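What you see is the complex with one protein chain gone and the rest in place.
Take a look at subunit A:
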């Protein structure tokens, strides 16, 4: 644990890229107090701190997976910058933003990544809503097939369909419904 703590950023990033869960956990626990402090000092709650922080970790994690991603600052600074930006947005939404936040760390501005992060946020949000609307059993079928990479046979067995064709048919119907719900929501955003 302690050796992981002392890892330089490059090694930690490499571990994250490999999908090393221990490294992710380490990273997560390492910087949360900083963000908690930041959010609490800027009229936020602990729950809000957790949400913002997790968003930032997800963004970092997703970015690290990409081959073209290059970290130009320390991981700590990156996380802080993302959280700061997200929190400013949130404050603006809640119209609690008074024009200034209390900073405790140095941060870098995100101009290039901004649109991209935004786009992904919307995609995620709309898809989550769509999946919720979709209801069962469609949701489970689609999640199992597209996210958990189950085979049609596994799904047939799990859901108790008489044959794989039936399941396939069901999956198709579900996908069409999701598509409809998703794009109607996506266009509204």
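FYI, contacts are C-beta pairs under 8 Å (C-beta built on N, C-alpha and C of every residue); 3 or more make two chains touch, one makes a residue touch a chain; residues count from 1.
Rule of thumb we're sticking to: contacts and distances are computed from a predicted model.
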| item | value |
| --- | --- |
| Chain excluded from display, named as in UniProt, from "3-isopropylmalate dehydratase small subunit", "Type III-B CRISPR module RAMP protein Cmr6", "Trypsin-like serine protease" or "Tryptophan synthase alpha chain" | "Trypsin-like serine protease" |
| Among A:37, A:90 or A:158, the residue in touch with the chain that has been omitted | A:37 |
| Selected residue (touches chain absent from view) among A:21, A:118 or A:157 | A:21 |
| Touch with the omitted chain, as defined above, among A:13, A:52, A:82 or A:142 | A:142 |
| Residues of subunit A in contact with the chain not shown | 21, 24-25, 28-29, 32-34, 36-37, 40-41, 50, 54, 57-58, 61-62, 102, 104, 120, 123-124, 126-128, 131, 142-143, 146-148, 168-169, 172, 175-176, 178-179, 182-183, 186 |
